[in-house]
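A short write-up of the structure that comes next.
One protein chain is absent from this view; the other protein chains keep their places.
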Amino acid sequence: GEMAEAAPADLSGLERVRQELVDPPFAPEHEQVASGPPKIVEIEMVTHERLMTIDEDTGASIWALTYNGSVPGPLIIVHQDDYVELTLRNPVESAMEHNIDFHASTGALGGGGLTHIYPGEETVLRWKATKTGCFTYHCAPGGAMIPYHVCHGMNGAIMVLPRDGLKDAEGNPLRYDSIAYFGEQDYYLPRDENGDFKLYDTAGDDYTDSLEAMATLVPTHQVFNGAVGALTGANALKAQVGQTVLMVHNSCNVDSRPHLIGGHGNFVWETSFTDPPLTGVETWFVRGGCAAAAMYTFEQPGVYAYVNHNLIIAALKGATAHFVVEGPWDNDLMEQVVAPRPFEG
Amino acid sequence: GEMAEAAPADLSGLERVRQELVDPPFAPEHEQVASGPPKIVEIEMVTHERLMTIDEDTGASIWALTYNGSVPGPLIIVHQDDYVELTLRNPVESAMEHNIDFHASTGALGGGGLTHIYPGEETVLRWKATKTGCFTYHCAPGGAMIPYHVCHGMNGAIMVLPRDGLKDAEGNPLRYDSIAYFGEQDYYLPRDENGDFKLYDTAGDDYTDSLEAMATLVPTHQVFNGAVGALTGANALKAQVGQTVLMVHNSCNVDSRPHLIGGHGNFVWETSFTDPPLTGVETWFVRGGCAAAAMYTFEQPGVYAYVNHNLIIAALKGATAHFVVEGPWDNDLMEQVVAPRPFEG
Partner (left out) sequence: GEMAEAAPADLSGLERVRQELVDPPFAPEHEQVASGPPKIVEIEMVTHERLMTIDEDTGASIWALTYNGSVPGPLIIVHQDDYVELTLRNPVESAMEHNIDFHASTGALGGGGLTHIYPGEETVLRWKATKTGCFTYHCAPGGAMIPYHVCHGMNGAIMVLPRDGLKDAEGNPLRYDSIAYFGEQDYYLPRDENGDFKLYDTAGDDYTDSLEAMATLVPTHQVFNGAVGALTGANALKAQVGQTVLMVHNSCNVDSRPHLIGGHGNFVWETSFTDPPLTGVETWFVRGGCAAAAMYTFEQPGVYAYVNHNLIIAALKGATAHFVVEGPWDNDLMEQVVAPRPFEG
């Protein structure tokens, strides 16, 4: 066929580097401005299936399908025109076939058509990052298995930076001090006749029940980074007044409307890095099947909640994370002129 | 803590003005272009809890939680770099604690962390309007109480105008003759075993039932300005051909897609006033947790329906308002060449 006859790509002149992927909400080591010509960036991912508690309060659990064990899968960062070379392995212990579709790539269903691996198999896919922006990747084994795998956690994001880094509409450089990487995950947990969440013995056992639950289009849980409270309390994100955070938000299936309570999106890229960022945004939009980025420089100390601003989803389904920010308070920006006190009606 | 040590802000040189808030769909008196330097704009709001019929046809009612008695709360209008100084009072007759989170502000959860008032308490909060655009404000007492209060009507909008007013992408001034202020409200009314809407004795009595109804993510009602038909019939908005209306649309919780039937969004600011407006839009988008603005100059007389263009929501849930426009008809724009008549197949 057409692929068999294709001339091999000669990439012998390109430097190879290995990117060590890390667990969310963190980002791998990377340059904001590329220091040399395009490289081949080697990464590895393993399709772990694991029983995961997604809400400690109720014990609600799911046989999560993951890349590298986390929901979302790890954040990958490259620059435009770099080549991503992924080694993907499916452990022999797995119950299911997996693959990967990179929205950032071109052809073969985003690589999904070339990476179907059964338990005990591996494959290597290389693709060129021609488009800049944040992009979702996800498992897509075909048919109803596509939403089944995606709604069991099997998705993540890659950020493809312009070689000279991010810029505002006037071309001024925009730099960040840290990345916070959020994966918004909708789960559809089947219930038993008493309304309790069902437990299953093995990955895949919930398939028929899950399809029925998914067909309602109403998630039982919608969380950041795998579980209710994964990024609050002891796991809250940290920052300092004056620091700039780039919030990368992956939502592979459902629309989201991220809002930083007490802050803003100073610069927001809802679609790609080739279009100028939106500015001064109260609540931005992540089209279902997208990753997006928002940049904010903290001006006040305190706790900031980062939420899906359908507040039912934030408070009842789980889509809430916290930043704890230290530094001096600025009374010019906000002052409690009169603390709560009794008054005479 | 950090706030206790903060230097006081010296605002002694600034003029103080009082803004009299008015009921929706109307806007308070204001300048489109600021006539002087930044001011301190004093406003007052009272957290009224009141039993409200939201659909006359069925008698469906809710113990609405409100700012100043209306759903949405009153529209506030200031200019960039003005200071908003709010006195917020919770009547002693109230059943519940309230506070306020301004998306337009910076820090302390948008002021939510500084304004928790119990029945019989008042507080004063001042914040600087550094960002321009239309922004939601809402009650956010914490946890599940956040969507509970928001979905009982406790939200509204502030418009922060650029000091030199609105402009198009080329910098030409854009002026309006009037403002129409829409608050889109999703309600989740609990039903009894017969499927009828339940009535409750006091604000807060429906808490447990409401959380269950909210978790479906399917509103029983989704209306403009508090109730089905609040802005139709005798309450329809009025305009003249040639007049320009600025439609400010607040939707604190759910996405909306406003459409003016028979008209357009000539200039639409979905996100902020620092980005150029979209132009010539058929149906715009209000991310849940946002206020947005759209400008239109009427070219034809007649009735215009302003709807959420999920037409099920418009027609079955209540999200429909009307403009009645007077003036001369223009046959060049549209002409009924042949009125309906029988034809021979």
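By written order: A and B. Residues from 1 in each chain.
Just so we're on the same page, a contact is a pair of C-beta atoms (placed from the backbone, for glycine too) under 8 Å apart; a residue touches a chain by one contact, two chains touch by 3 or more.
No experiment lies behind these values; they were computed from the predicted model shown.
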Key: Contact residue for the chain not shown (choose from B:52, B:75, B:134 or B:281)   = B:281
Ask   = Any idea which of A:24, A:72 or A:133 touches the chain not displayed?
value = A:133
Residue of A:101, A:184 or A:206 in touch with the missing chain, whole complex considered = A:101
Query = Since one chain has been left out of the picture, which residues of chain B touch it in the full complex?
reply = 218, 255, 257, 259, 261-264, 268, 278-285, 299-305, 309-317, 326-343, 345
Ask   = Please identify, in ascending order, the residues of chain A that touch the omitted chain?
value = 2-3, 5-9, 11, 85, 87, 89, 91-92, 101, 103-118, 120-128, 130-133, 135-136, 140, 143-144, 146-147, 150-151, 211, 214-218, 252-255, 271-275, 285, 287-291
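In this section, only the chains that are shown with their structure count from here on.
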Note = Per the C-alpha means, the centres of chain A and chain B lie apart by a whole-Å value of 32
